[in-house]
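The other protein chains are all here in position, but one chain of the complex has been omitted.
The first chain written gets the first letter, and so on, giving A, B and C; residue counts start at 1 in each chain.
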Amino acid sequence: MDFAYDDRTRELMARLTDFLDEHVYPAEPALEEQIENADEPWAWTRLPVVKELQAEARRRGLWNLFLPGEHGAGLTNLQYAPLAELTGRAWRLGPASLNCAAPDTGNMEVLAMFATPEQKKRWLAPLLDGSIRSAFAMTEPAVASSDATTIETRIEADGDAYVITGRKWWITGAMNPDAELLIVMGKTDPTAERHRQQSMVIVPRSAPGVRVLRGMSVFGYDDRDHGGHAEIVFDGARVPRANLILGEGDGFAIAQARLGPGRIHHCMRSIGVAERALDLMCARAGERVAFGRRLDEQGVVREWIAESRIRIEQLRLLVLRTAWTMDRLGNKAAHADIQAIKAATPTTVEWILDKAIQVHGAAGLSQDTVLAGAFASIRTLRLADGPDEVHRNALARTEVRTAAERRAKGGGPLELRS
Amino acid sequence: MDFAYDDRTRELMARLTDFLDEHVYPAEPALEEQIENADEPWAWTRLPVVKELQAEARRRGLWNLFLPGEHGAGLTNLQYAPLAELTGRAWRLGPASLNCAAPDTGNMEVLAMFATPEQKKRWLAPLLDGSIRSAFAMTEPAVASSDATTIETRIEADGDAYVITGRKWWITGAMNPDAELLIVMGKTDPTAERHRQQSMVIVPRSAPGVRVLRGMSVFGYDDRDHGGHAEIVFDGARVPRANLILGEGDGFAIAQARLGPGRIHHCMRSIGVAERALDLMCARAGERVAFGRRLDEQGVVREWIAESRIRIEQLRLLVLRTAWTMDRLGNKAAHADIQAIKAATPTTVEWILDKAIQVHGAAGLSQDTVLAGAFASIRTLRLADGPDEVHRNALARTEVRTAAERRAKGGGPLELRS
Amino acid sequence: MDFAYDDRTRELMARLTDFLDEHVYPAEPALEEQIENADEPWAWTRLPVVKELQAEARRRGLWNLFLPGEHGAGLTNLQYAPLAELTGRAWRLGPASLNCAAPDTGNMEVLAMFATPEQKKRWLAPLLDGSIRSAFAMTEPAVASSDATTIETRIEADGDAYVITGRKWWITGAMNPDAELLIVMGKTDPTAERHRQQSMVIVPRSAPGVRVLRGMSVFGYDDRDHGGHAEIVFDGARVPRANLILGEGDGFAIAQARLGPGRIHHCMRSIGVAERALDLMCARAGERVAFGRRLDEQGVVREWIAESRIRIEQLRLLVLRTAWTMDRLGNKAAHADIQAIKAATPTTVEWILDKAIQVHGAAGLSQDTVLAGAFASIRTLRLADGPDEVHRNALARTEVRTAAERRAKGGGPLELRS
Partner (left out) sequence: MDFAYDDRTRELMARLTDFLDEHVYPAEPALEEQIENADEPWAWTRLPVVKELQAEARRRGLWNLFLPGEHGAGLTNLQYAPLAELTGRAWRLGPASLNCAAPDTGNMEVLAMFATPEQKKRWLAPLLDGSIRSAFAMTEPAVASSDATTIETRIEADGDAYVITGRKWWITGAMNPDAELLIVMGKTDPTAERHRQQSMVIVPRSAPGVRVLRGMSVFGYDDRDHGGHAEIVFDGARVPRANLILGEGDGFAIAQARLGPGRIHHCMRSIGVAERALDLMCARAGERVAFGRRLDEQGVVREWIAESRIRIEQLRLLVLRTAWTMDRLGNKAAHADIQAIKAATPTTVEWILDKAIQVHGAAGLSQDTVLAGAFASIRTLRLADGPDEVHRNALARTEVRTAAERRAKGGGPLELRS
């Protein structure tokens, strides 16, 4: 057992920290300003600040770090974890600067794993290059998004085309006109076995029959700095059959493959958010005086700071252990761990953000700090990919089964007298 | 001891419920639309939907219910409490429709109690009439707003005028150009005894030297439906000496007089928010199915619903008891109770809103329900008039002193063996 | 609406406070000593300290206060509530001194309401007189005690007798040989309609076939100061048919009638426990110094004290409102409120006790304070009469149904856009 990061990881952490300190944090005010004055409100990809940071990251060899294998930096999950955490500290510009922002990361992984050579050339290459963006269209307003078998969108074969009909929402990134492709999940065969009904197709955002209705807001934020969250109607949208990813009926399996890394990336970045919140909490508590004493000398604030540190350390270790398990035994073996971090992370980070806000007073709720925006983002994670309650429920089922197996083997001690 | 509302209260509750059901709830979508398309973004007072509701409320005898005494409806705090709660259920339009919205209510109370006849004629009359709005300028960015003695804004006599110099923020309502007057708290004599340094003056928003810099946002909301929260610089603003409220050095006492009713009104309305959130939670849980069962048949959701009801009932009773104490013994005697409800209310209501959001899924965070906006508003109450931690701290001091007095009288049992 | 206690209540409160201060608190050390040295370990009824306090309480007109109607003091629930709370402050001797201790109170109520004149003469009279004690045998080890329909004990008619067969546990008070009667719940007709299968019979503890197996302990306490908690086997125990209470099949209804007041009495007394814990917390925090400052000047302890006060006030009001509803509209109408206080009380009081213990350091866990024992007692209330989770679940069902009815009447506002 060894809790030290390996050499390559440490080298990249140092390089990334420099980049963040020298370029990303200082650029945050510019982002705000450029967004407000943008001609095309949702096209964050065209903002000069983004372009410049991406160029600099590339120059420094900090590009596509998220992607294992030949197409990316080739890091393991365990190596990428602390890097993702660092980008999370600067969540508004960090991940995007490195071409490591959701949902593009997940989409690139799907394409890298499952796409045909033609699909890779047409879609993966420009995504890896950062010249286009993408979105992942799975959630629907009418059904519980945590239960993929309830999806109502239809993908119907018609000659050499697929025709897509349905309504999706919370399609993150899709308000951005540069999000040229949507990976759409729908049913090709509603009569098949439960997990073989779904398929995924690549749908150009500009295809006829695709109507982007509106952006969903989160608390009062429209999140235009990463392309918003679109509600989209697919009104008989047609795409060539060659746009199918893998085969018909493979949609559920692809979604599962996508979700594991997607979730752990969210968790890693969220820990970075928590670290920054704790930093800000300490900074503010160290300069603000109330009733004659600095806040960082007051017992209640001290409790918050200590608890924040205690919770972050535990959470990070669980995320790292999950990454390690994914690397060694595969995503499936890490399933329960992924559920655990999916449920534990937003609750923990939200708690810390809440306390950081409280220490800042009303400023903490306003545009003058990054805290309220972070709170909104983290809050969505308690619902994204299904509410935490669903994940805890499933995790308990696993625990109960495992415990029963142990008892069946004669292991467990009987406690109640007969 | 009797827990029934009196007849007048019940009659008004019925009348108000009808008004809300028939006019206010149905008008909520129109509000959203008119705000988006308004020429003057902050002037909610000019929106047709507001004008019409105000006219209707007045017609139905539901005007200025908050105000005791000759100028208003003459209700006690205890009588007004359940009415304020009802308006809280429809918080975006309800209070404004009845001319019962903060911060105008507190300002009208101050003027009704302390203003000269000339001041009343010039400012109170149009406020009671709903033809102008007002704001209350106390909080400052540079000091802990929970500690009124730290205020830095200066109010200096100069001939027959006062000259005001300082910076204020979170001045709710002041982005609205119709908020014609600001009641400004500042120091006339920084060398006087701690609680005699402050004074209050009426400053027209249009006075030279008053610069409204920007609106503060709460999470992503600018709260333009009640005039936003302004940051304002007073750059040597001049007003006639006749604009002083009461005497020099009376500012702190006026603020204290204002805060008691102001806080309890917030609490009353917040309970209405909680009731509506619980309603929405039940409605959604009754129609949404996940994993084969309606949400309202699932154990975790049931716990949330039950806990919400249990907490609301307890909280409402404490607020009502506080109102009763204020009516019978005055605001000062109710001081500890007011601190208790100030601290208990936002925590409780926030918890319920969080659960209501969770039951709604991502919709609960979006513009499609009122929940996220309510969460943002309630969250500010944990900071408004000082963070809850300050109030709990003060409440504990009272408790400790009371307990010690009881022990000194020989009352308390000694528990530790000698 | 009026939050003041009426005159009779206030007069009794004053009288009871004097009695507690002058006699009961000072007698607590004697209780401990006499229990340790008792010949008959479970017969707390024979301890001199108990006898003397009972005589004194009777002399002062503080006897059987719990019992409404002709047999008792004739108080309403609302009048009794603050008196029960006061006895709860001195929970080890207070209730017993006044003949107001569970489970005798509930049994006396059952007999006063439902017993025949002969039964009253034989059993109720000596109970009211305090010369014998009783127990209530309902809970069984093999089934979920929260679900009365699952009871397995059989009560079978055989000639002019009933024969009782079954196993009960957690029969509070029944280790005391002076607990001469057991009111036993069992099934006379397992084929009848679900709630008509059960009956109740009076079984003398000395009847043949009654075997008291052992006392159950709670944390390490055997609770001999109120007769422990017995496990009892009924091995064909025979009693005359005249021992049936009311009719065959009435057992469930009697249990329901018994539980309402029983639960609210527990809640009232528990609030007294909380008040005393808060007193002790303040006293200790006022004398203990750590790291240079008194504990009551430290922020975290202040938070605990304030929160304790805030929670107690809310809880007490809900209990009082419940008592008021029971008095005016009957126990059935107060059903949801009784569930609410049943679930809210132990959680709240346990939290306060935990903090009081923490302020006392290890002494708080030991025999040197009353806190650890109180914690154990209150903890059982989260399970007694069924776990709180069952009550919250049922309460939620009521809330959901009520909310649906309101919506059906056209009341509820629709929140989601169509």
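Assume a residue touches a chain if its C-beta (ideal position, glycine included) is under 8 Å from a C-beta of that chain, and two chains touch if they have at least 3 such contacts.
On a predicted model such as this, the values are computed, not experimentally measured, just so you know.
Trainee: Touching the absent chain in the whole complex: find that residue among C:157, C:207, C:383 or C:404.
Mentor: Checking each option in C:157, C:207, C:383 or C:404, the one touching the absent chain turns out to be C:383.
Trainee: Per the definition of touch given earlier, which of A:55, A:333 or A:403 contacts the omitted chain?
Mentor: Selected residue, touching the omitted chain: A:403.
Trainee: Touching the absent chain: which residues on subunit C qualify?
Mentor: Output for subunit C: 139, 141, 144-147, 169-170, 216-222, 288-291, 300, 357-358, 361-368, 372-373, 375-376, 379-380, 382-384, 387, 389-390.
Trainee: Can you list, in ascending order, the subunit A residues touching the missing chain?
Mentor: Residues 1-6, 21, 25, 28, 78, 90, 276, 278-280, 282-283, 285-286, 296, 299, 301-303, 305-310, 313-315, 317-318, 320-321, 324-325, 336-337, 340, 343-344, 363, 368-370, 389, 391-393, 395-397, 399-400, 403-404, 406-407, 411-413, 415-417 of subunit A touch the chain that is not shown.
Trainee: In terms of residues, what is the contact footprint of the unshown chain on subunit B?
Mentor: Per the touch rule, subunit B residues meeting the hidden chain are 298-303.
Just so it is clear, only the chains that are shown with their structure count from here on.
Trainee: Rounded to a multiple of 5, how large is the rotation, in degrees, that superposes the C-alpha trace of subunit A on subunit B?
Mentor: 180
Trainee: As a quick test, compute the distance in whole Å between the mean CA positions of subunit B and subunit C.
Mentor: Taking the mean C-alpha position of each chain, the two centres sit 42 Å apart.
Trainee: Report the inter-centroid distance (CA atoms only) between subunit A and subunit B in whole Å.
Mentor: Roughly 38 Å separates the two chain centres.
Trainee: Taking each chain's centre as the mean position of its Cα atoms, how many Å separate subunit A from subunit C?
Mentor: The computed centroid separation for subunit A versus subunit C comes out at 52 Å.
Trainee: Give the residues of subunit A touching no fewer than two other chains, as numbers and ranges.
Mentor: In subunit A, the residues touching two or more other chains are 300.
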